[in-house]
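The complex appears here without one of its protein chains, the remainder shown in place.
Chain naming follows the written order as A and B, and within any one chain the residues start at number 1.
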Amino acid sequence: SDSHDTTLTLADSYPPTHIFGASGVSVFMDELSEPDPEGAGSLDGSGEEAGTVDFDYYPAGQMGTPRDLVSLNRSGVVDISPASAAYLSDQLPLSSVSDLPGFVDDSCVGADALFDMMSPGGILYEEEYAPRGLRPLWVSVLPSYEILTVDRQIDRPEDLRGLNIRTSGGALDATLDELGASAVSMPAADAYEALSRKTVDGVAFPFISVLPYKLQEVLRHSTTGLNIGAFAIPYVISEDSWQELSPATQERIETAGRHAQESLCTAVNDETPAAIETIEQSGVSFNSPHGRGKTRFDEKLEPVRQQWAENMDSIGKPGTEVLQDYEDSIARHERAAK
Amino acid sequence: MIVIVISALLLALILIRVPIPFAILGAAGVGLLWIGGLGNLVGIFEVIPMSAVGSNSLAAIPLFIFMAHLVLKSGVLASLFTSASTIIGRVRGGTGIAAVLAGAGFAAVSGSSTAAAATLAHTSTDTMLKQGYSRRLASGTVASAGTLAAMIPPSILLVFYAITAETSVGKTLLAGVLPGLLMGFGLALTVWVMGLRGHAPATEATHWTAKLKALSGLLPVLVLFVIVVGTVFLGIATATEAAALGCLGGFLLMVWTKTVNRSNLRSALVGTVSSSAMILAIVFAAHVFGVFLTETRVTPTVVDFVQGLSIAPMLVVIIFAFVYLVLGFFMDQMAIIALTVPVTLPVIEALGFDPIWFGVIVILLAEVGLITPPLGLNAFVVARAANIRVETVFLGSVPFIIAMLIVTALVFAFPELALLLTVTAN
């Protein structure tokens, strides 16, 4: 049998030690660089065996910014890269549905729900990824964004008035705007300096993302239980590269992508409590808005999703439909998880 | 292998006078074709040039250049040298020292060594020659005083280094303050020592009221410097915002000196576009070259190689320093940073050194090349402006080169000189 060994170029903007690298990319690459354990290809009658896949791996933004990487993927320079709606709002506006407030606390539920919509037949795939020649292989969701601040504990939306809060961009900007804060977009790597210089007053971050940037050293307060948004990052292969692969190799890659997604969401879920503990130990006080404060937050956050859908509808994109699909998909996967 | 061939091609293109950005793009283009074919080349041309210049931090470069042009048009720099002479008063080698002081003043509002050298040559060389300075000493003083502009903020080279090295632009600019002042002191001391040996006469004493009046002439430049550097130091503004503030300051100076008119504004803008577009064209070309280097994986290879060597980390820095000194003799300072830092910096960081400190060293050394043969641009500019043979300028620069190397050695030995302000900054 003729075994086809393939080489794919994978570029992202995270160091290999980052959770997206350690629990996602490396799981994916390791599985594919091993010979196919089941020899699946040789048995399926195609006469072709799925060979191993080798990778040219360019982590840590070596090939460019997150936006560059998607463009480089589409223009054929790399084969696989992340493509997150958070920094591609002009290209993947509907996919930012994942970043709206209050959807999920469980990374696995969020990832599975989103991946259905990003797979062939799913509305996000058909509306946004397929027209751009991109095919998601796995997706990671960092759920439960909270507001972490330097000077002021946040108990009600009114406490946010006049504060500059760093975000990663996308739908979260509109959410913070609704809450009365000013969203400031900047790379996460700049957040430490911006916080210590008080150029920004706080950040909107999932707990798990605080530690890699050592933000716990400069932060003093944090909300819990608000879940003002999330961050979703699909790793996508370009359709051109995909079509050059043998069906057997495609199947291996799909399987490896599923495994990467599982491993990644499990890691996110497992590491979050430890992250919270570390943050607390470095002197950050947690506050879960309750009573009147909580009600005020709910009043503010409630219309954000609807507003998002209306904005999308107004430019002729199926916002309402996408929102409904995501809610349904989450409900389905939550039932399955129980 | 491929890196060596492409670097040779780059050098050849520069030697046959292809403009630097196009020489870099041409060499990188051949390399990208070699590695990944036409798709690789076009794909990277689609993405990288736009993205490379699309940076908020990089916007500090055109804005600092604009600020310098506005200040220049306001005319407040014209009296820098005479004011400095008055303030210095009776000192051996006073006129040369005044030229250095004027160079520092120019440096405080301009990021360009060569422009500084050209201006100083016009205003101060004649005076020195009349007082019996040798052509060598007069021109050497002026050519080297110009290099202060690349170290004392604002400095285009430091901004560019910061962006290439992904260090904070504001902190990197602050790191230039003390080495820049030390360098100014070193150059002034050199003139004084030459004066002791009878090469530079003492100047006349001046009355303190005259000194005070002269000081007020320097005030606008000082105020602007304090605003720009102070806002960065206090963390009130990013480097880009400080540069925009500097533009406002420059414009207000023009209003103050009643020099706001169509012709001045147009001239300032045209000069800004020319300088900034050339620099940014080198920036995006260098980014394309950087992607080529990434695809060759030369950087991790070099890092592994150097880490595998059993030599002292400090020796590695010394070897790099020597390479930068030599490169400075032959290459544009901007291009040196763009083409080498992506490879050398990861090594330096892997060895545990501070990237901002390294940047200060690199720029101090690259600047030496501005006053050495064969391509010392400052020397050529001074030669032309002051009507002196360029060999004379090169010879006259020798004592100052020694001073610059001593200052570099000091910054090398005491990294605090570069890092103190970056640590104390808010």
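Keep this in mind: a contact is a pair of C-beta atoms (placed from the backbone, for glycine too) under 8 Å apart; a residue touches a chain by one contact, two chains touch by 3 or more.
Here is the rule we use: contacts and distances are computed from a predicted model.
**Student:** Given that one chain of this complex has been left out, which of "Cytochrome bc1 complex Rieske iron-sulfur subunit", "Dihydroorotase", "Alpha-D-ribose 1-methylphosphonate 5-phosphate C-P lyase" or "TRAP-type C4-dicarboxylate transport system, small permease component" is its protein name according to UniProt?
**Tutor:** Going by UniProt, the chain not displayed is called "TRAP-type C4-dicarboxylate transport system, small permease component".
**Student:** Which of B:Ala99, B:Ala243, B:Val347 or B:Ile401 touches the chain that is not shown?
**Tutor:** Spelled out, the listed residue whose C-beta touches the missing chain is B:Ala243.
**Student:** If the hidden chain were put back, which of A:Thr17, A:Ser33 or A:Ser185 would touch it?
**Tutor:** Spelled out, the listed residue whose C-beta touches the missing chain is A:Ser185.
**Student:** Could you tell me which of B:Gly37, B:Gly54 or B:Pro300 touches the chain that is not displayed?
**Tutor:** Considering the complete complex, B:Gly54 is the one touching the chain left out.
**Student:** Which listed residue, A:Pro15, A:Pro35 or A:Pro131, touches the chain dropped from view?
**Tutor:** The missing chain is touched by A:Pro131.
**Student:** What chain B residues would touch the chain not displayed?
**Tutor:** 13-22, 25-26, 29, 41-43, 45-47, 49-50, 53-56, 58-59, 61-66, 68-69, 72, 77, 106, 109-116, 118-119, 122, 149-150, 154, 156-157, 236-237, 240-241, 243-245, 247-248, 263-264, 266-267, 269-282, 284, 330, 332-337, 366, 370, 374-375, 377, 380-381, 383-385, 387-390
**Student:** For chain A, which residues touch the unseen chain?
**Tutor:** 71, 74-75, 89-91, 93, 131-132, 162, 164, 169-170, 173-174, 177, 182-185, 307-308, 311-312, 314-315, 317
Note that only the chains that are shown with their structure count from here on.
**Student:** CA centre of chain A versus CA centre of chain B: separation in Å?
**Tutor:** Centres of chain A and chain B (C-alpha means) sit 42 Å apart.
**Student:** Using the touch rule from the top, collect the residues of chain A that touch chain B in their complex.
**Tutor:** Of all residues in chain A, those touching chain B are 58, 62-65, 67-68, 71-72, 75-77, 193, 197-199.
**Student:** Residues of chain B touching chain A in their complex?
**Tutor:** Going through chain B, the ones touching chain A are 36, 39-40, 42-44, 46-48, 51, 168, 235, 238, 291, 294, 426.
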